[in-house]
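Right after this comes subunit A.
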Amino acid sequence: MSTPQTSSATPSTTPSTTAAAVAAMHMHLDPGTARPCSACKWQVPDPTDPASGQCTVNRHPGGGIWKRWIRDLGNTTCGRHDVGKLSFRDHV
Partner candidate 1 sequence: MATCNQCEFFNPIPSDADDYAAGKGDCVTEKRDEKGKYWLSRPVDEHASTCSNFHKQ
Partner candidate 2 sequence: MNDMTVQYSGKVLAFTPEDPREAQIPSDELHEHLQDPSTARTSRLKSRCRWKHASGGEFVEKGVQAGIERMRLITEAHKASVGKPEVIRRALMLSNFLTNTTLVVQEDEFIVGYHAEDPNMFPLYPELSYMAVLDYLKTDYAPQPAAEAADIVAYWKPHSLQAKCERYFDPVDLRRGYQVSTMEGPAFASGYNSIVPPYETVLEDGLLARIKLAESHIQEARAEMGAFPWNADAGLKWLDKVDNWEAMVIACKAVVAWARRHARLCKIVAERFESDPKRQAELLEIADICQRIPAEPCIGLKDAVQAKWFTFLLAHALERYASGYAQKEDSLLWPYYQASLAEGSQQPMTHQQVVELIEMERLKISEHGAGKSRAYREIFPGSNDLFIATLGGTNGDGSDACNDMTDAILEATKRIRTAEPSLVFRYSKKSRAKTLRWVFECIRDGLGYPSIKHDEIGTQQMLEYAKYSKTGNGATPEEAHYWVNVLCMSPGLAGRRKTQKTRSEGGSSIFPAKLLEISLNNGYDWSYADMQMGPETGYATDFKTFDELWEAFRKQYQYTIALAIRCKDVSRSQEIKYLQMPFVSALDDGCMELGIDANELSEQPNGWHNPITTIVAGNSLVAIKKLVFDEKKYTMTQLVDALKVNWEGHEEMRQDFKNAPKWGNDDPEADDLIVRFYEEIIGGEMSKNTNYSGGPVLPVGQAVGLYMEVGSRTGPTPDGRLGGEAADDGGISPYMGTDKKGPTAVLRSVAKVQKNQKANLLNQRLSVPIMRSKHGFDIWHAYMDTWHDLNIDHVQFNVVSTEEMKAAQREPEKHHDLIVRVSGYSARFVDIPTYGQNTIIARQEQDFSAADLEFLNVDL
């Protein structure tokens, strides 16, 4: 598959090697977080239950979009949180 075209659909990451930093990059529960998945541009709603969601930040250079389920949209975050809105073209 070819590389996605839109630059807004390429997540930016800051490499870090500490275990805590790596853990913070991954999706984790953080009650009351100021950067919840519900307000992140990489989040799309769950296909069935609007209280949950799907994270689409994991995008392979080859074009694959490997989603992760978000149980609690309001209290989950990760180090790649970003604001904005993607076009339908950038989703699955």
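Odds and ends about this structure:
The definition used in the following text is that contacts are C-beta pairs under 8 Å (C-beta built on N, C-alpha and C of every residue); 3 or more make two chains touch, one makes a residue touch a chain; residues count from 1.
As a selection rule, all candidates are chains of the complex that A comes from, given by their letters.
Given the structure is predicted, the values throughout are model-derived calculations rather than measurements.
Of 1 or 2, just one candidate touches subunit A in this complex, namely 2.
Interface residues of subunit A facing candidate 2 in the complex, by the touch rule stated above, are 1-2, 4-6, 44-50, 54, 56, 58-60, 62-69, 88-92.
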